[in-house]
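All protein chains but one are shown at their positions in the complex.
Note that the chains are named A and B in the order they appear, and that numbering of residues resets to 1 at the start of each chain.
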Amino acid sequence: MKLIEAIIRPEKLEPLKDAFLKAQIKGMNVRQILGCGNQHGWVAHNRGSEVMMNMLPKIEIKIVVTDDKVEDTVKLIIDTVRTGEIGDGKIFIKSVEDCIRIRTGERGEGAV
Amino acid sequence: MKLIEAIIRPEKLEPLKDAFLKAQIKGMNVRQILGCGNQHGWVAHNRGSEVMMNMLPKIEIKIVVTDDKVEDTVKLIIDTVRTGEIGDGKIFIKSVEDCIRIRTGERGEGAV
Partner (left out) sequence: MKLIEAIIRPEKLEPLKDAFLKAQIKGMNVRQILGCGNQHGWVAHNRGSEVMMNMLPKIEIKIVVTDDKVEDTVKLIIDTVRTGEIGDGKIFIKSVEDCIRIRTGERGEGAV
């Protein structure tokens, strides 16, 4: 099992949810974060002086999938959220050792 | 060290905190998320048409414990938050490579 963690532009959440629905990817969770990447956010002008606004609002979406679904899921995310402009986001992949469905007590891949 | 990540119904947070207090499980952190599982959330009726509400509010609770405490902690969570209805939640277990208590600089299991 792997956790795919995608940090995306807020306006890409709805298109991504639709894409997941179509692709039958069901389990996921979502939260708001602030972040910066290579550009340290953008620079704003405040009364003539430059102000570093180095934290932009982003959406983090987490999906745990079985190993065989990782590459397709990553491709789907990129195809759905990519604009080609800076700030398109990042995807991090981590290993998950176990998963449990609390209702049934199921463990492992069947519980994902 | 392992990270136990439990996604639960919001109304189960208080009972779970009480259970942890009794079991002397001390370190944890909590945040609000939106999520969906097998059922893609529930379907609501909005002026006659169906609306897919595919993100429900959930609570994510994270607890880092030493390896010997994983199974007892998982059991305690299930016993406390399980209702038997769909949407009871998920538990994910991940490996943690190191832990540091910032105040003392302690590292490893003693810092958990």
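Definition applied: a contact is a pair of C-beta atoms (placed from the backbone, for glycine too) under 8 Å apart; a residue touches a chain by one contact, two chains touch by 3 or more.
Small disclaimer: the values here were computed from a predicted structure and weren't measured.
Colleague: Can you list, in ascending order, the chain A residues touching the missing chain?
Modeller: 2, 6-8, 31-40, 52, 54-55, 58, 60, 74, 77-78, 81-95
Colleague: Extract the touching residues of chain B with respect to the undisplayed chain.
Modeller: Its contact residues with the unshown chain are 3, 17, 21, 26-31, 64, 94-103, 105, 111.
In this text, only the chains that are shown with their structure count from here on.
Colleague: Can you grab the rotation angle between chain A and chain B? Superpose on CA, round to the nearest 5°.
Modeller: In short, 120 degrees.
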